[in-house]
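Removed: one protein chain of the complex. Kept in place: all other protein chains.
Chains here go by letter, A, B and C, matching the order in which they are written, and residues are numbered from 1 within each.
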Amino acid sequence: MKKIERQSSGKKFKEKLFGVIYESDTLGGKFFNIALITCVVISVLIVSFDSIERINIRYGKILLFAEWTITILFTIEYALRIVCIKKPLKYIFSFMGLVDLLSILPLYLSFFFTGTKYLVVIRTFRILRVFRILKMWNFIEASHHLTRALYISSIKIGVFLLFILVLVIIIGSLMYLIEGGKYGFDNIPQSIYWAIVTLTTVGYGDIAPKTPVGRSFASIIMLLGYGILAVPTGIVTAELVKLAKAPHVKSIHSCPSCGKEGHDTDAHFCKFCGGKLGISPAHE
Amino acid sequence: MKKIERQSSGKKFKEKLFGVIYESDTLGGKFFNIALITCVVISVLIVSFDSIERINIRYGKILLFAEWTITILFTIEYALRIVCIKKPLKYIFSFMGLVDLLSILPLYLSFFFTGTKYLVVIRTFRILRVFRILKMWNFIEASHHLTRALYISSIKIGVFLLFILVLVIIIGSLMYLIEGGKYGFDNIPQSIYWAIVTLTTVGYGDIAPKTPVGRSFASIIMLLGYGILAVPTGIVTAELVKLAKAPHVKSIHSCPSCGKEGHDTDAHFCKFCGGKLGISPAHE
Amino acid sequence: MKKIERQSSGKKFKEKLFGVIYESDTLGGKFFNIALITCVVISVLIVSFDSIERINIRYGKILLFAEWTITILFTIEYALRIVCIKKPLKYIFSFMGLVDLLSILPLYLSFFFTGTKYLVVIRTFRILRVFRILKMWNFIEASHHLTRALYISSIKIGVFLLFILVLVIIIGSLMYLIEGGKYGFDNIPQSIYWAIVTLTTVGYGDIAPKTPVGRSFASIIMLLGYGILAVPTGIVTAELVKLAKAPHVKSIHSCPSCGKEGHDTDAHFCKFCGGKLGISPAHE
Partner (left out) sequence: MKKIERQSSGKKFKEKLFGVIYESDTLGGKFFNIALITCVVISVLIVSFDSIERINIRYGKILLFAEWTITILFTIEYALRIVCIKKPLKYIFSFMGLVDLLSILPLYLSFFFTGTKYLVVIRTFRILRVFRILKMWNFIEASHHLTRALYISSIKIGVFLLFILVLVIIIGSLMYLIEGGKYGFDNIPQSIYWAIVTLTTVGYGDIAPKTPVGRSFASIIMLLGYGILAVPTGIVTAELVKLAKAPHVKSIHSCPSCGKEGHDTDAHFCKFCGGKLGISPAHE
């Protein structure tokens, strides 16, 4: 009898925990999510400031302590996530589950591998924690359309990027020959790097043509890039326009004869059974 | 009797003043607004030229005098605005009211706080006066669609910018590790700065990757940025296209049998009662 | 009798000349236009190469001679244009007429004003001759939609640019205060210049923030610019999409009863007189 109660109370606790950790529409869940995101932001700030030499020398120890505190909190959270979910394996191997694991692993690994330099490398992955914020996207209905449009566009943009890659290799090689291995165009890979910097209109200026022929060729490339830049924008926009098109408005009233729905708002006879449709006050 | 007259004449004066200051479709209002904008432009020019050392040394006193003249004019205007409006508090705490106050405050504050250096800081806010010009936007019908589309898009673009922020932090940290704290990638905040400069295709070139691995990574980021840049453009465009869409044209004639409207312009038989539709002279 | 003949032959010559100079669908006109554009291109090349010091020293005289030859040819052409048109004044004060005059004037003016330095200034206007090529735009139907869309968009983009101007002044002033008049942000005009360079994503890098606060602020500006860049593109695209929308297809057949046109392709009864419409083979 007592056992069952314990089990039942354990079950209730799990359910409550699930409501707090996984769902964000409960009061506890809201607090939990805000606390989580705050921790992520603080952690990112700690890693960032720790990389500044001047700060690292003075406050290195405090930052490390804060880092450990957050990591332990995240570890507890990770354990609770596994405990209160029904299918733990599915969570562990989901994208967010792996991100959660990678958020806590690096600091523990720094025990066994003392190479401080490499430690820093692993530390960076923790920034992926920020992606947890993305869970909040569910609230924002706006992102739904966007992600669908981007998903549909991704194939087309992929094909387009493949084409750009080919273009960039040829442009880079030609520029290498034109500038004759000078003025930063020391080799083909570096010239390809220049071509990408130019075609994407980033234009650092660390590598730039100096010869008249090189500059003429670069000018053509830039004007070409003008038109090329239009393509990905066009793809995404066309997809968004298609999705944004308001669906044909249908009446919310069902036929009084056959009960079917989906009539036009201006229909008077049911298009399924031919029976007369009732007129709701909303229509008057 | 006289009191009422005075009151009434005072009321009339207030009304006239209101027409000049707040409305821009009266003759006085038009002159007032043009004078106002001229003053704002002159004031902005004075502040700008005053910041040029060479000019400041030679003409500093004249510019200060001109600055004071405009500030006093704006103070009088501010007082009149409060006097002639019915709900002064609503104006004072409105966006434009606060801008108006901030336009005159800095120079007066420079009396009490003699730190000339800080004075300059406050002075800049006066440039916000330029926003008064925005009141003229009301004239231009064109901006209406635009502002609505931007308002609707702002949420989506906000979500998108959040995503970019996450992306930029991860890219910056990875670049910090790749370039090993050299060539301007001294710490993570600076590397994030580089990531923003690159992804937005600004590309100053003050920080740029030097190692082959760093350049390869930067190339991928730039090509990615190509596709990413398309998203905000797509969002705004899709919204503008949706708003610009002309409503579906329907016949304005009602059925002579049942009197219902909403027929296609090419319909001959009423789709509600099956009766023959009449033909109006407008079709000829 | 002879006089009339002479008059008539003069009139015929004028008409022929008009066909050659102003119209481009005749054989003579085509040749004339191609020759004209060739001369413009050569002239532009001459001016360009003449500005290169090394070439100017060696070939300066030859280039000057060539320049004079083309200018005289253009002067004759200009005279003929006035002679053979019916309303010469309308041509002279039209945009293309003024461009034609400005194409020949500078070199003649160089006689009276010996200042060689200023001569060069006037010389540049001759490049406007290139605009004559634009006359060929008439051939290309494609540009019609484009120019209309740009014309409609120009007001909206004008409003938008006004807003950008305000934004850029405020950003520039704030940056002047943040960077404290150092690192190229010597005064407000220069800081505004930086703001424009940044917001348009040009990013020369001659002026760039160095302080952490300045870089943070610049980062926000750049991310903002991301969204802002979307607006002009959105405006033009929405206009083009609206114009590009194919007009509702109508039948090319007129009603056999009343002769009216403009019926839908699927209509069987004339929507104007109610008469039965004939069916053309194209419909079967």
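Following the convention adopted for this analysis, contacts are C-beta pairs under 8 Å (C-beta built on N, C-alpha and C of every residue); 3 or more make two chains touch, one makes a residue touch a chain.
Because the structure is predicted, anything quoted here is derived from the model rather than measured.
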Problem set entry | Chains still shown that are in contact with the chain withheld from the display | A, B, C
Problem set entry | Touch criterion as defined above, residue of C:T71, C:S103, C:Q190 or C:S219 at the omitted chain | C:Q190
Seminar exercise, completed: Among C:T75, C:T200 or C:S216, contact with the omitted chain is made only by C:T200
Seminar exercise, completed: Residue positions on chain B contacting the omitted chain are 201-205, 233, 237, 241, 264, 266-269, 271, 274, 276
For this session: Spell out the interface residues on chain C facing the chain that's missing from view.
Result: 44, 47-49, 51-53, 120-121, 124, 127-128, 130-131, 133-134, 137, 140, 142-143, 145-146, 149-150, 157, 161, 164-165, 189-190, 192-193, 196-197, 200-206, 229, 232-237, 239-241, 243-246, 266, 268-269
For this session: Spell out, residue by residue, where the missing chain touches chain A.
Result: 155-156, 159-160, 162-163, 166, 169-170, 173-174, 176-177, 181, 186-189, 192, 198, 201-205, 208, 212, 215-216, 218-219, 222-223, 225-227, 229-231, 233-235, 237-239, 241-242, 260, 263-264, 267, 269, 271-274
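Just so we're on the same page, only the chains that are shown with their structure count from here on.
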Problem set entry | Listed pair (B-C or A-C) duplicating the A-B contact set, over half by residue number | B-C
Exercise. Where the CA atoms of chain B average out and where those of chain C average out, how many Å apart are those spots?
Worked result: 29
Problem set entry | For chain A paired with chain C, centre-to-centre distance based on mean C-alpha positions, whole Å | 42
For this session: Could you tell me which residues belong to chain C and also touch two or more other chains?
Result: 201-205, 233, 237, 241
